[in-house]
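I'd like to ask some things about the structure below.
Removed: one protein chain of the complex. Kept in place: all other protein chains.
Note that the chains are named A and B in the order they appear, and that numbering of residues resets to 1 at the start of each chain.
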Amino acid sequence: MMKNMMMAAALATGLTAAPAFADGHANTVTLQLQWVTQAQFAGYYVAKDKGFYDEEGLDVTILSGGPDIAPPQVLAGGGADAMLNWMPSALAAREKGLPVVNIAQPFKTSGLMLTCWKDTGITSVEDFKGKTIGVWFFGNEYPFLSWMSQAGISTDGGEDGVTVLKQGFNVDPLLQRQADCISTMTYNEYGQVLDAGVNPDELITFKYEEQGVATLEDGIYVLEENLNDPVFEDKMVRFVRASMKGWKYAEANPEEAAGIVLDNDETGAQTEAAQVRMMGEIAKLTAGSNGSLDEADFQRTVDTLLAGGSDPVISKQPEGAWTSVITDKALN
Amino acid sequence: MRTAFVTGCARGILMTRLNAIIPALTVVAVIVAFWTLCVIPMNAHLTADQAQREGMVLTPEAPRDRQELSGLSLALKNPAIIPLTYVQTRPRLPSPHQVVQELYDTVIDKKITSKRSLVYHGWVTLSATLLGFVMGTTLGIMLAVGIVYSRTMDKSVMPWAITSQTIPILALAPMIIVMLGAIGIQGLFPKSIISAYLSFFPVVVGMVKGLRSPDAMQLDLLRTYGTNSSQGFWKLRLPSSIPYLFASLKIGISASLVGAIVGELPTGARAGFGARMLVGDQYGQPMVTWAALFAAAITAAMLVAILSLIERQTLRRMGMGAA
Partner (left out) sequence: MMAYILALGVWIAGWWLNVHLSHSDRSDTRFYSLLIPVIFGVTIIVMWEILVTMLEVSAVILPPPSMIAARFASSLNLLWADFQQTIIKGAMTGYVFGMIAAFAVAILADRSPFLTKGILPVGAFMAALPIVGTAPIFVKWLGSDWQSKAAVVGVMVFFPILVNTVAGLKDTSAMQRDLMRTYGAGYWPTLLKLRIPAALPFIFNGLKIATTLALIGAIVAEFFGSPTLGMGFRISTSVGQLALDMVWAEIIVAAIAGSTFYGLMAWLEKRVTFWHPSQR
């Protein structure tokens, strides 16, 4: 009872305070990452450690993510000004009633791929039928479900469909042969499979980019209503400018960037080798972008998601899901 | 004469201490022996795959055929891999010596302030545990007093306290964290709330039983002394509930530690045992996970032992003797 009362009180104060928080301080920015500290987010850590945010007069707090943290939820609760999210997840959140808007897109290409054992006999999408495939959830399942829908393969298992396994946070399902294929990122899990001693010739990979079903990944999103506030908008312009400077620096100096990420890793469990490799791969994904979202890329992502047949991730063309207002001012 | 007496006493104390420890040590030894044997079949497949890549010839040759065999038969057919199963870097079941080595490495070999030290991470988890434990115990005692003294609370709140434990905290945790984050509270406090959630219930149950434990005769005696309700509480009910309280506290502190570890997941897995377990698991470093797992269990055991010590001292001073 007392606990419920406390929760009700906290909730009430929280909601009346939330809008105040988002536009409260003209120079503080809180960024919610999608996962734990790793080189996938190097640009922001580099910008912070090399003083790019200081140069813009910003005081930035970077909140790491993890299992059980949904960045859109944190944004909705006012715990962060901006979040990183994959576009399918953000568009789905928009349809659910949370008006998030893409203000910058540092990642041009997708790093998502399926890694399979070659000796399962899989050579193309058609061979997925009857196999077990590991898929992450928490927003990362949308590209896969879309792809299967377009290929006409059911995800309910059986002879003519794929059996989907909710992959945990490691590559063991593949190594222990519990799954024939698993979802991997070019910059993280694929390297771990190799680290476990597997030879690349034992594997066959399917990159979503090459299959034509890639969706845009890490983008910076904010709440629509906050963009109407000129103080907030100005803050975001400076933030994006400094962040992109951080990204370009990280691309050019991968080892230094990996070192900065390691310094910021509070668990002490990350290794330099893995982070340097990750930074190298991430640099390939961010290379084509200066931060602004290319409308053609956006439309391609939307088309992939809308083509998802019986269970589409989004049901109609999103309106107002992205804006170039911030990047126009930040990059010119 | 005196030295003989002293040595006699010392030997007596040592023997009773040993008497208490030897059975546990024997059981531990048996378990460790069993564990060491199990390493072979558990790691056989991975070891075989790895050995084959490095050039060893195996029976059967193709990895797919090896899948059919159990770990034990694979090891027996290829005895050369047996010693290798004990030194895998990513084992399915690490050998006991690997766990001890990792624990030694991260507890003793690292500076306490370094983020690679398990002691540092232990402190992060422990601080949330202790704060949550204090909050949970306070809440539990207040609820228990309310339940014992108010009939309404007894009938309306107690069933819900039981139901609250059936709600998986991992489902509620993100909501709690987000709501607290919305009012700017981050860091230690949200994790402690989850700890408190898991530890308040044993305390409520124990204290309610304890506060109700004085029998009718004792209550009547106080009434003949003309004591009012408040004195009755402080002089009779509360003291008689202390043994029950300690029993619940021991359960509560374990639950609190589990809560703190669980709480590290929705708060960004930055530091602490839970964070180590998660990141170790995700980045292919099972030794980090196993070391953190054992360290967490050892911490829980130490906390319960400390509580037992406090319990013995407190009960002795209150005249309730050895419990």
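We take it that a contact is a pair of C-beta atoms (placed from the backbone, for glycine too) under 8 Å apart; a residue touches a chain by one contact, two chains touch by 3 or more.
Predicted model only: the values in this text are computed from it and were never measured.
Listed residues B:Val28, B:Val100 or B:Ile306: the one in touch with the omitted chain is B:Val28. Only one residue in the set B:Leu84, B:Leu245, B:Ala292 or B:Leu307 touches the chain that does not appear here, and it is B:Ala292.
Of A:Gln38, A:Gln167 or A:Ser243, it is A:Gln167 that touches the chain left out of the display.
Interface note for the absent chain: among B:Ile183, B:Leu257 or B:Ala271, the touching residue is B:Leu257.
Looking at chain A, the residues touching the absent chain are 1, 4, 8, 11-12, 15-16, 67-68, 70, 72-73, 76-77, 89, 92-93, 96-98, 137-139, 141, 155, 163-170, 172-173, 176, 178.
Mapped onto chain B, contacts with the missing chain fall at residues 20, 23-28, 31, 42, 92-93, 151-152, 154-160, 162-163, 165-172, 174-175, 178-179, 182, 254, 257-258, 261-262, 265, 273-274, 277-278, 281, 289-290, 292-293, 296-298, 300-301, 304.
The criterion applied here is as follows: only the chains that are shown with their structure count from here on.
Of all the residues in chain B, the ones that touch chain A in their complex are 46, 49-50, 53, 62-64, 67, 90, 92, 114-117, 120-121, 139, 142-143, 153, 156-157, 160, 164, 170, 173-174, 176-184, 186, 197, 200, 265-271, 275-276, 278-285, 288.
Across the interface of their complex, chain B is touched by residues 1-3, 7, 10-11, 13-15, 17-18, 21, 36-37, 63-70, 73-74, 76-80, 119, 168-171, 175-177, 192, 195-199, 202, 265-271, 274 of chain A.
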